[in-house]
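Note that one protein chain of the assembly has been removed; the remaining protein chains are unaltered in position.
On to chain A.
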Amino acid sequence: MENPSVHWNQFDRYYYQKRLVFHMGWNEIDLDHYLIESAPFGGLIALLRDDQKIINIKNIKTNKNCIFIYTCSGKLISELDYGHKQRVKAFGWTLDEKLIIVYDDCEIVVFDIFGEKIKTKCITSRDSTVHLVYKAKVWNNGVVILTKKNRLFIVENLSQPRFEEYSVPENLGIVSDLEILQPKFSLTGHTEVFVSNLAKNLFIIDNDQTLEIEFQEMITHLKVSPTGRLLAYYTETGNLHVISTDFRSHFLEFQMNSKIKPKQIAWCSSDTVLLNFEKKNTLLMVAPSQSFLKYEYDEPLYLMTEEDGIRIFTNSCCEFLSKVPEVVVNIFGIGSTSFSSLLYDASQSYEKESSKGDEVIRSKMDQLPKAITDCITASSWVFRRDLQKKLLNAAAIGKSYLDNFVHDIFADMCKDLRVLNEVRGWEIGMPLTYRQFEKIGIDLLIERLINRKHHYVALKICEYLRIRKDRVLVRWACQKVKSENETDEQILKSIISKLGKEENVSFASIASVAYSESKNDLAIKLLDYEKSASEQVPLLINMKNPGLALVKAIECANPDLIYLVLLYLLNNEDINENSLFQILSNKDMAINLLIKYCKYKKKDLLYKLYFQLKRDPKVVGLLKITESLSDKINLEMKLKIRNESLIAFGVSKNNFLKKITEDNIKLVKLQQDYQQRLELVFIGLSINQTTAKLLELDLEKEAKKMKKTFKIPNDRYWWIKLRALAKRHRWKKLYTWAKNEKSPIGYDPFVEICIKNRVGNEALNYIPLVKDPYNQVKFYLRLNKFEQAANIAIKEKNQNLLQHVKSLAPKNLNIPSHI
């Protein structure tokens, strides 16, 4: 068997290998007639007929307005109809293989690979003028557009609705090429745009500034390296330059001395530039050291840069050119003496049942672990299965000499390689290297497989690697739902048989597909399997089944979902109040939430709700009162509404509320009267406050009227009057009142209130009227009238009390110590 190194080319200190990956499965495709874009990471390629090229009519495929999508092995996936209204100005891929198309009127559409529109976005400025695209570039999930009038628009992330406009220097003129530096590579965190023009300038534009550099010749091509660190540019006189993207260092100047323009410039790894001179049938590879290598081709080429190499498409095959990593060189390199190479050879001799290998391995046990990992790493790089096997076998034999080698790396590599070999096959046609696989990760790989409808392979991979498979199943089911040859019953049965026992399956998303396929019954049946109400409810609303949606929302008691249904009901013109009440009847939780909302936002609906659904006249009455208390309506209105509430209280036989409200209406009328007569604010005051205010104003007669009208108990009336007079400091009046009438609340309050108002002398008037001698003493003491206090104690014949008074009194006072 041949040694892999025979296919290596030594170039600039390194070995490079150009591997044949696939013979293309397509027929009669001439790359020369197409504009081509491929998704990174061994992704699909899209071919759009280049309408600037004259083509032999024989070679034109049927549909004129379509983009052909192929795998890297040349297997046709679909003919994507991009519509015939506009011209396609640029197109490109997202990482998960969605096709982004930029039309000449600045519309951007994202398609899935079978031609379904996923998202449409149109860039228009505020004055809604239509812009025409001059040049556009698509990368990953972003788009940059330069319009014919030299305006520059950037969409950094198509999943977000924002776009930015960068201000463009006035002297931009006619642009020769445009390139972007992705935000993840730029210093500012914003997309930087490099623009070269015919006036030999290069502009670096970002969101808030523009840098202008003058060159001696016009730049025709710009290309940023895959790591974003370097920029290659090609000039009209045939000079290739490599500089750093921060424009600080210059790495390479390579003179072609030819005026033939390359068709494409591309990077292979992060330091080598490839020039595609189609007209000369050569592919030129230039290294930083200025050394170069020529590959001859007799067919048109398309180059697709990858992180660790470059894919080369011709009409007949797909190749992959990349640097040979050191571990591989160490094993297969001619004359290599590395221990990994010895281990590999030793394992070969084992195969031949020779014991020579054993001695070799035992000779350098200390280097064995590294040699083993080297063999494993090397196996990840090679594509040939026989070589993978041999390398892993070598690692396995080496491993058996060690007790403590961590098994995981070996096992993981075996698993990963099995998965990779599967997708590298012609059928799937995804020539992922191990490094690329590490970079995109298993999730994205599965996503791609699902997108391409390789559900079975995706499922098997999930099971093999033991990762969650619900996503695959759901997407499969969504496809299944669309099936037209089966009845709903059959579809449901086959979905449930496969997904029924799985956890975490979102039946709602399957149901939503069924609904969009107008299979309503199927959708509702599928929804029954959905565990999460927050998934069920929005869909049921979409399906115009608010009744069931409300039931489900209440079942899980999620107020947010209930509101979702309620708002739908309120804002939907097809639903009148009667059907609203019908849907709501007996659903207390929803009714209460609606009431809360209505109080805030839709007061007119409130009464109807209470009448129709709560059937409680008392509540209606109270509601009326709330309304009547608002200061947004005038007094007349207030009284009117309060009178209405009386009816409600009458119906509910609530005598107390009725009486209280009647009282209140009377009060308001009285207050209205006072307000007019006295030009003072009365409305809003309670009965007590009103009476007090009248007393403060010396309107005794009116106050008495209040007392009579509202049957204010005598006790309370005395309190009101006492406080009112005290407030106005009408001490004389207070005294005459107290003398002329007998207080029902005693005279303690009189004393208290005088003390509080610091009119001690007034207080002295009332102390003799206080009933309890203890309190009398207490009051006298508070006023520092020790002699009087003592007298009371003596009168009461209470020795202790007297003692107490004496202990508090100043020494100079002559308080007797005995009775």
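We take it that contacts are C-beta pairs under 8 Å (C-beta built on N, C-alpha and C of every residue); 3 or more make two chains touch, one makes a residue touch a chain; residues count from 1.
In this section, contacts and distances are computed from a predicted model.
Per its UniProt entry, the chain excluded from the display bears the name "Vacuolar protein sorting-associated protein 33a", taken from "Vacuolar protein sorting-associated protein 33a", "AP-3 complex subunit beta", "WD repeat domain 41" or "Ubiquitin carboxyl-terminal hydrolase".
Annotation: of A:Leu593, A:Leu670 or A:Leu695, A:Leu593 touches the absent chain (contact as defined above).
Within the whole complex, the absent chain has one touching residue among A:Asn688, A:Ser743 or A:Asn757, and that is A:Asn688. Although one chain is not drawn, the whole complex shows that of A:His407, A:Lys632, A:Arg758 or A:Lys797 it is A:Lys632 that touches it. For chain A, the list of residues touching the undisplayed chain reads 503-504, 531-533, 556-564, 567, 588-589, 592-593, 595-597, 600-601, 622, 625-626, 629-632, 656-657, 659-661, 663-664, 667, 681, 683-689, 710, 712-713, 715-716, 719, 723, 745, 749.
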